[in-house]
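All protein chains but one are shown in place.
What follows is subunit A.
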């Protein structure tokens, strides 16, 4: 018979924690799927435009930039592909990352009432966040692929490499989001700051303009984990050369480490969060 032992918060054994996380993912698969389906069905049932809300924001941002670029208000030179396709790819990929970053906190917050009453595998919420993002990706591709085709970028096998980049964006978003969750769940400040900071970071990243060779933006590009993955995805979609192999490898390593570490942190922190912010 399974024996569970609860002891004070500082008596953790790493191997036990890792095993519990692994089991949590295993046992939480079905719940994660249910939660995903539940919120998908419920979320758009009461809105007239329904799932279109998932496409509208990136189109909006991309539209503004295409317009401004057309009118020569701002002029962005040297895009390695058609500027409209370039910004559309950029903003859609960025919004995918930004959503992924927000998802863990949102998932935890909406389940806080349940977490303070019932014991279910908490990892299912992480998994549900991943499902949410995979679904959102499919919707984004449904929009992006035909437009790229029209603009002269037909689908090809190279795009498969692009998916690796998208996967990297997902891991980056989820692990940064997980890392922010413990503090973000205790204090509302993170939730308030993110919508303000994320667009700002977007303009500091090569989303609506191409990679820089020099200057301050180039330095920021170097310390930005989103840059290599976004570029990898976009370059294979747009058929131009990808040059950031080295940062890509470094950031992949860092992010995998961050993902594992953030899962551990959340595991340790969750009982303390439930104790202090659960009802």
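The criterion applied here is as follows: a contact is a pair of C-beta atoms (placed from the backbone, for glycine too) under 8 Å apart; a residue touches a chain by one contact, two chains touch by 3 or more; residues count from 1.
The working rule: contacts and distances are computed from a predicted model.
Enquirer: For the complex's missing chain, which UniProt name, "Thiolase family protein", "Lipopolysaccharide transport system ATP-binding protein", "ATP synthase subunit I" or "Thioredoxin domain-containing protein"?
Expert: From the listed options "Thiolase family protein", "Lipopolysaccharide transport system ATP-binding protein", "ATP synthase subunit I" or "Thioredoxin domain-containing protein", the omitted chain resolves to "Lipopolysaccharide transport system ATP-binding protein".
Enquirer: Per the definition of touch given earlier, which of A:21, A:115, A:202 or A:233 contacts the omitted chain?
Expert: The missing chain is touched by A:115.
Enquirer: Determine and list the subunit A residues touching the chain excluded from the picture.
Expert: That gives, for subunit A, the contact residues 1-10, 12, 27, 30-31, 34-35, 38-39, 41-42, 45-46, 113-120, 182-183, 186-187, 264-265, 268-269, 271-278.
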